[in-house]
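Structure below; questions to follow.
The complex appears here minus one protein chain, its other protein chains still in place.
Moving on, here comes chain A:
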Amino acid sequence: MKGSILSLFAETSLHPGVGQVVGAVDLPVAREKTTGYPVIVGSSLKGALRDKAEQVWGEKEEKLKRIFGESNQAGSLLITDARLLLLPVRSLPGPFKWVTCPYILERLKRDGELMGLSWDFDIPDPGDKALVQEEMGELFLEEIVFSTSKGKDLNKIVETLKEFIPHDSVKKRLETQLVIIDDKEFQYFAQYGLPVNARNVLNKNKTSDNLWYEEVIPPDTLFYSLIFERKLTEDQNDLYEVESLFKDSPYLQVGGNETIGQGWCRIQWFSGGESR
């Protein structure tokens, strides 16, 4: 099967929700059950791509059914969940750090192999330290303090991650803001470090009718998804068709709260080491 990687760089907060739950946060974001990392589930991403296609091609376009499927026929596009790659976490020395962990990098490397890409970096072992490009003594991430250590060959990881980022200014910023911490420590930030917004509806007396708490994934978070094309007809080139949807506007809205500006991602495609 032909495949490409789609990277999604959050330009605004994202709310890929899971519906209402009983807990301190009424509307949390979707998470992987095994790791606790925020995730944009495949069906949500596929729906967002279909919506984009309907806007660009029109709702009556025949190939929409072939690519995205209909009730009695699966589509040609196969989409994995969008996996977390970099999570912005508040930090005292600067606005934030982009934090990731060995498991996420290991998964990225294996996904790269699956897509025929070989990234030449070793998986670091941070232990109880935070690995950074330039040692900085102590580092505060949210309320937790880490001692830092200069990561060996971290520049190779930085160079790989830069391929997923569309903006040159962000790529440059990554060089000084990347932090790698242990899987367990990372899990804590992924579980408890996301912003929670209080929202309400005001009545005509300008007092609150209701109040609810909604979790969001912050802007500047980086995700990626693997997208495959299943061959249904001889002359189809559906992956290319979907990629070409973004020629004029490389933006995609995913998840809920579209009308309050959430869910906008700058997207980028690449396969075989070539970014598009």
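Here is the rule we use: a residue touches a chain if its C-beta (ideal position, glycine included) is under 8 Å from a C-beta of that chain, and two chains touch if they have at least 3 such contacts; residues count from 1.
The criterion applied here is as follows: contacts and distances are computed from a predicted model.
A.B. asks: For the chain that's not shown, choose its UniProt protein name out of "Multiple sugar transport system permease protein", "Molybdopterin oxidoreductase", "Hydrogenase formation protein HypD" or "CRISPR subtype III-B-associated RAMP protein Cmr3".
C.D. replies: So the chain that does not appear here would be "CRISPR subtype III-B-associated RAMP protein Cmr3", according to UniProt.
A.B. asks: Thinking of the whole complex, not just what is shown, which of A:E11, A:E32, A:E142 or A:E159 touches the missing chain?
C.D. replies: Spelled out, the listed residue whose C-beta touches the missing chain is A:E32.
A.B. asks: Which one touches the absent chain: A:Y103, A:W119 or A:Y188?
C.D. replies: A:Y103
A.B. asks: One chain is left out of this view; which of A:N72, A:S118, A:S169 or A:T207 touches it in the full complex?
C.D. replies: Considering the complete complex, A:N72 is the one touching the chain left out.
A.B. asks: Write down which of A:D168, A:E234 or A:D248 is the residue touching the left-out chain.
C.D. replies: From the options A:D168, A:E234 or A:D248, the contact with the absent chain belongs to A:E234.
A.B. asks: Which of A:G3, A:P166 or A:P250 touches the chain that is not shown?
C.D. replies: A:G3
A.B. asks: Which chain A residues touch the hidden chain?
C.D. replies: Residues 1, 3, 17-19, 30, 32-34, 39, 41-43, 46-47, 51, 54, 59, 72, 74-75, 78-81, 83, 103, 107, 110-111, 114, 226, 228, 230-234, 258-259 of chain A touch the chain absent from view.
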